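Left out: one protein chain. Kept in place: all the others.
And then chain A:
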Amino acid sequence: MKNQKQQRISQTTNHFDLLSEEIVFTILDLLGENQIDKKSFSLACKSFYVIESNHRKNLRPLRQEPLSGILTRYPNITHLDLSLCPRVTDSSLTTISNLCESTLRSIDLSRSGSFSGSGLLRLAVNCRNLVEIDVSNATNLKDAGAAALAEAKNLEKLWMGRCKLVTDMGVGCIAVGCKNLKLISLKWCLGVGDFGVGLIAVKCKEIRSLDLSYLPITDKCLPSILKLQHLEDLVLEGCFGIDDDSLAALKHGCKSLKALDMSSCQNISHLGLSSLASGTGGLKQLTLAYGSPVTLALADGLKKLSMLQSIKLDGCVVTCAGLKAIGNLCVSLKELSLSKCLGVTDEGLSSVVTKHRELSKLDITCCRKITDVSIAHITNSCTNLTSLRMESCTLVPREAFVLIGQRCPFLEELDLTDNEIDDEGFTHFIHSANLCIRAIVLVFILTCFVDAGLKSISRCPNLSVLKLGICLNITDEGLTHVGMGCPKLVELDLYRSVEITDSGVSAIACGCPNLEMVNIAYCKDITDSSLMSLSKCSRLNTFESRGCPLITSLGLAAIAVGCRQLSKLDIKKCHNVDDVGMLPLAHFSQNLRQINLSYSSVTDVGLLSLASISCLQSLTILHVKDLTPSGLAAALLACGGLTKVKLQASFKYLLPQPLFEYLEARGCVLQWRDKVFQAELDPKCWKLQPEDMVP
């Protein structure tokens, strides 16, 4: 009887009504990052719509105009990211402050500098629970704006990079107003000096992270900074006013400091570092990129750092003795970066890696002197390596890679760009390697890399990123192996791998349904059928088919219909794509943000139809010969969300000047290019044209 009744209830009512809102919220939480799924959930019925509206915490709108509507729909927004809006005016900030009030905790205004102090004041006053504000790149913001920010009394994190007009006065207001600041970034705030920074250090005792890169500060504010009780992360990159003497004068260091970045500090030598090291025993991460030479004396200075885990010395001149001394440090390093260092030799590198057996990340990019000796030592001692970047280590012979594969079982990331590896070596490498590898970068591996290599790659089932740029010997056969063996592949780059045809691509498309990014640029034999097979990859969001002359509007239409999440599309030099391809694109690809139409056959009609894509922000239209000035002007006006447009310089004089002014006022940057029409280059001469290589 009872059961019957219950059954009847469940038949007549919605099952979801039995679930409490909290349970549905938990389900929605599990949907994770995928916004599309949540969107479709909210469109299912009224109650779902309400639930989704109440559930959403984060919002990243594309334009400021509909803000009031959006914010009324979503009352529980805590994080508002406006970095995609081309401009955010004071009135928008007022709207936000009135609608969000105390629910808003975090706002990102880092790319939209049209607001002023009065808008910020409203925000700071109405949204009392605001904890994070990012006003980076607000180059118009003055001290009054900073004073307005100071009204946000509960602020804990503040990013002000490149606010060049803010001076010590404005920062002083923030220091006094925002007592709870834990993080502040003043990178490139060139108007801020010792007084402002000193006052921050005096007033904001809770500071954990302080970025003072490129500020004209001197030793005057250093003592008060180092007195901060909780300071953990200090960035002093490019502070030329700090020298050895100012560091030597510091009697007591900062005990709590964990990470220090003193890159590009030209006036600091091993002396200053040594005096600093004596007071900062808890340091774990030290970055000294582009600084003074790594000598014996500098390495000796590091001896006092007993907790050190990571050293980054990118771009420094390195001596053998210095490297040996680093090797002799009593601590065990986990991360070492020597990219672009001059003077790294086999001897030096070997002595480092043999001592630090716990290394998990090693970056030896452009250490051109090292040979198989180093690799042998690395593979012998550092068996825990998870990431190895060795781009352009040209002296390393092919046999060495087999060693890497045999002895580094935990390797997840491997960059072999511009190395001398051949197919055989790579096959051995993969056969001996563990199955953890997630990313392999094999750009410019020109000579001997053939399908057998790819066949061995297919033994890595966890592979998610595969870049095979300019591997001229790879054919469909190899790709078929990849398609069969790497089902988790997310990113595939086949830039200028010219032997690829449709069958290879379709094998990939069938075997790797999770593909999000595909680059088949300059694979000249690719036709529409490739695109049709790729259209099955519903998660595809970035597609580049630059210079594929056989592609037509038909293939593009298939992509548009199948890949609804497409946000970046590059069909430059696809001469056969015309307006017929644009219409489905305009209709289905509502998430498209970036499109390159250069050298295509699109006309006014096709371009104007793109205006229906409200997300469209970046547009590149060079050498589209059927485009008329008035058509272009109409399209530019109609696409309201544009932030960046690349145009042929000839249009500059064909269109009215006020149009450009209007577009710029709307937040759109116009870039004029005066490139002459370029005929397609021979694919084999890529090495002579390095500027053309980078996609």
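Everything that follows uses one rule, which is that a contact is a pair of C-beta atoms (placed from the backbone, for glycine too) under 8 Å apart; a residue touches a chain by one contact, two chains touch by 3 or more; residues count from 1.
We adopt the following convention: contacts and distances are computed from a predicted model.
Trainee: One chain isn't displayed here; going by UniProt, is it "NADH-ubiquinone oxidoreductase chain 4", "Exosome complex component RRP40", "C2H2-type domain-containing protein" or "Small ribosomal subunit protein uS7 domain-containing protein"?
Mentor: "C2H2-type domain-containing protein"
Trainee: Which residue, A:27, A:331, A:554 or A:634, contacts the hidden chain when the whole complex is considered?
Mentor: Considering the complete complex, A:634 is the one touching the chain left out.
Trainee: Of the listed residues A:173, A:457 or A:494, which contacts the missing chain in the full complex?
Mentor: In the full complex, the listed residue that touches the missing chain is A:173.
Trainee: In the full complex, which of A:99, A:121 or A:217 touches the chain missing from this view?
Mentor: Counting the whole complex, the residue in contact with the absent chain is A:121.
Trainee: I need the residue numbers on chain A that touch the omitted chain, in ascending order.
Mentor: Touch with the absent chain occurs at residues 65, 68, 87, 89-91, 94, 114, 116-119, 121-122, 125, 140, 142-145, 147-148, 150-151, 168-170, 172-173, 176-177, 195, 198-199, 202-203, 630, 633-634, 637-638, 640, 656, 658-659, 661-662, 664-666.
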